[in-house]
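Have a look at the structure below before the remarks.
Every protein chain but one is kept in place in this view of the complex.
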Amino acid sequence: MANVAIVASPEKSIAMRGDVKSLHRAIFIAIAAILIVAPFVLYPVFLMKVLCFALFALAFNLLLGYGGLLSFGHAAFFGMAGYAAAHAAKVWGLTPELSILFGMLVGAGLGLAVGALAIRRQGIYFSMITLALAQMVFFFCLQASFTGGEDGIQGVPRGNLFGLVSLADDRVMYMFVSVVFLAALALIYRIIHSPFGQALKAIRDNEPRAISLGFRAAQYKLATFVLSASLAGLAGGMKALVFQLASLTDVHWSMSGEVVLMTLVGGMGTVFGPIVGALVMVAMQNYLAQFGAWVTIIQGVVFVVCVLVFREGIVGLIAKVIRRPL
Amino acid sequence: MFVNKLLAGAAFICAAMPLAANAQMSGDTVKIGLITDMSGMYADADGPGGAEAIRMAIEDFGGTVNGKKIEFVVADHQNKADIGAARVREWIDRDGVDMVLAGPNSSVGLAVAKIAADRKKPFFAIGSTSSRLTNEECTPFTIHYAYDTVSLSKGIGSAIVSDGGKKWFFLTADYVFGTSIEKDTRAVVTEKGGTVVGSIKHPLGASDFSSFLLQAQGSGADTLALANAGADTINSIKAADEFGVTQGGMRLVAMNMYLTDVHALGLPVAKGLYMTDGWYWDLNDETRTWGKRYFAKMNKMPTLLHAADYSAVGTYLNAVKATGTDDGEKVVAQMKAMPINDMFAKGGTIRPDGRMIHDMYLMQVKTPEESKYPWDYFKLVKVIPGEEAATTKAESRCAAWTGATQ
Partner (left out) sequence: MFTIFDIPVQALFGQLLLGLINGSFYAILSLGLAIIFGLLNIINFSHGAQYMMGAFVAWMLLHYAGIGYWWALLLAPLIVGISGVILERVLLSRLYKLDHLYGLLLTFGVALIVQGLFRNEFGVSGLPYAIPPELTGGQRLPFMFLPNYRAWVVVASLAVCLATWLAIEKTKLGAYLRAATENPALVQAFGVNVPLLLTLTYGFGVALAAFAGVLAAPVLSVNPNMGADIIIVVFAVVVIGGMGSILGAIVTGFSLGLVEGLTKVLYPEASSTVIFVIMALVLLVKPAGLFGRTA
């Protein structure tokens, strides 16, 4: 058995307290505002990287923080969707939104296959199955000719959105990515605060009891898994188009480890935590890149510190202090 | 309530922030960027040493060109194509970098080549071995300076066959680099009259090679070619030594090895190994002088990549000086027009497809008895002239070169 000990703020009921709702609304607006202004201050490609990883972490958190399921192989969905979208854009010449959609579908399909197998077990065994299957996906990507092996798929065209607007300019691409990100965030928020989300949390906290109340736990878990995989796929597909390449790094198990770290640092079981976590991790990688091996060391230190004293993560800590769920 | 107000206020402030213009363009310096593996498996072959070599080149040039200061930035691509690509994009778009060099890892090299070409900046592929850079993915701005898979395979294939190694067995890493080197070398070997009696593909990063070596020994081949790189090559060689492969009479050929790999293995294990190199510190007085200067700073002898970094920057700066501008197109045209004569290459030229043609060297690792001083590792078996070690125009898949005439 192993349900993750989540440090999340208590939530009263489906109909949330009014002040919490307006708090969240304000946060949404703040995020949107920051997104509008940010490209004038920071480098747009950096921001897009943050957004893609934030979405990946949000998708992962849906499964871990709210579903209580730790997947060690989430990179498989992220990376495979990236390859799919890259292939669709470069070889089939699909427009960007179709390529990304295709990537998302591949992520969903893969999620269904993996989830159906993994859900049958609990706790650490669940995690190990996801790891094993993700490793197989990695080796498939290494061998398959369409993925280009260790060169990856290079020179992916960004194309014209809906066949009309060219996404070649980083600023335009950024606007597209931001819109998609906000939409996905809103979607995740709705899922979490819906009856589905509540049932999910009930299953996470006490599965036997939830089953005895009539909830088909397996179906909920599978549905969440597929959702999480699709959104991870969405993130992966977008990233492939932002950077115009898809590579093995995105399906390697260390990528699965990174998303765990992002979620942990940001705050598992909070809605906005993964965003902060992704921001911290990507910024760290970016600005410490010149220090080589120190990046790994610092990442390790962050892991250790977070696990020991900072389990609720940045946003979790803030939520605890202001005593409202975030 | 208060919190809501606080957040709303924060949003307001953000929105009211003065909209800063994007970072400045530097038109008053010549900026060079090196993106390489600083901490992964190729860090010793290029890495911080490459950065040092470039600094030496800038210093030797005098620190300024045409009155502008020369600046240098370096970053670690961590063997990840997206990190490398993102960094180079940022360098060119935001930081005004005028020229980029890339260290090992073809995946990064290919990505960076595209980015540099789109922005019309010269790009020197120093460590990437993929021959695609001057074939399918050739651009007017890519210069493949040090070596590629073709030069590794052509040179050694023909040289070993003429030296008596007629029956080949390939131990290949199962990824693009391995399979393409095997393919290229097979073609050369069979063309020169040798035969390939067998081959086996091992997974990338396999830690144990004993099983594959056993199969190689049973094949009756007289030459074992290791079509892999990095830790795979080192582990294969260690195992080969242990299982008495060379004692049994087989010739061991490493398709891609660096001086630093030999240093890591030690001569007792690596002795007798054949390999191709693009440069060696102990070739002549010029190389020795430079090698010793480098050694004084890094405490290791330089590999061909370090020497190539130095030479490439020198070539670039000379071209900038000659044309009086750092405009990408003009500088590249100049570089393709002038011969390169420095400690790295004599009579080297950059072809229209971007390939820098210079001599390659077939080397054999010395036995411990033959080695007289530290880092005295190689004996020169044969010089392979530049044109022989490169894709010919007939074979080239670079549309710009074969299609249109320059």
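Note that the chains are named A and B in the order they appear, and that numbering of residues resets to 1 at the start of each chain.
Quick note on the criterion: a residue touches a chain if its C-beta (ideal position, glycine included) is under 8 Å from a C-beta of that chain, and two chains touch if they have at least 3 such contacts.
The model shown is predicted, which means the values in this text are computed figures rather than measured ones.
*Asks:* Pick from A:V260, A:V280 or A:V315: which residue touches the chain that isn't shown?
*Replies:* Candidates A:V260, A:V280 or A:V315; residue touching the omitted chain: A:V260.
*Asks:* In the full complex, which of B:T64, B:S162, B:T195 or B:S210 touches the chain missing from this view?
*Replies:* Only one listed residue reaches the unshown chain, and that is B:S210.
*Asks:* Decide which residue listed in A:L94, A:L117 or A:I322 touches the omitted chain of the complex.
*Replies:* Answering carefully, the residue with contact to the hidden chain is A:L117.
*Asks:* Can you say which of A:L42, A:A186 or A:V304 touches the chain missing from this structure?
*Replies:* Touching the chain that is not displayed is residue A:V304.
*Asks:* So which bits of chain A touch the chain we can't see?
*Replies:* Counting only chain A, the missing chain is touched by 1-5, 70, 117, 120-121, 123-125, 128-129, 131-133, 135-136, 139, 143, 253, 257, 260, 264, 292-297, 299-304, 306-308, 311.
*Asks:* Just checking the interface: what residues of chain B touch the absent partner chain?
*Replies:* 39-44, 174, 200-203, 205-208, 210-212, 214-215, 217-218, 231, 234-235, 238-239, 242-244, 248, 260-261, 263-266, 268-269
The definition used in the following text is that only the chains that are shown with their structure count from here on.
*Asks:* Using mean CA coordinates as chain centres, what's the gap between chain A and chain B in Å?
*Replies:* Averaging C-alpha atoms per chain gives centres 36 Å apart.
*Asks:* With touch defined as at the start, can you tell me which chain A residues reach chain B in the complex?
*Replies:* For chain A paired with chain B, touching residues are 19, 22-23, 26-27, 29-30, 33-34, 36-37, 40-41, 43, 45-46, 49, 139, 142-143, 148-152, 154-155, 170, 239, 243-245, 247-250, 285-286, 289-293, 295-296, 322, 324.
*Asks:* Flag every residue of chain B that touches chain A in the complex, lowest number first.
*Replies:* By the definition above, chain B touches chain A via 1, 3-4, 7-8, 10-12, 14-15, 17, 19-23, 38-39, 43, 48, 74-76, 78-83, 85-87, 89-90, 93-94, 106-107, 110-111, 114, 130, 132, 137, 174-177, 203-204.
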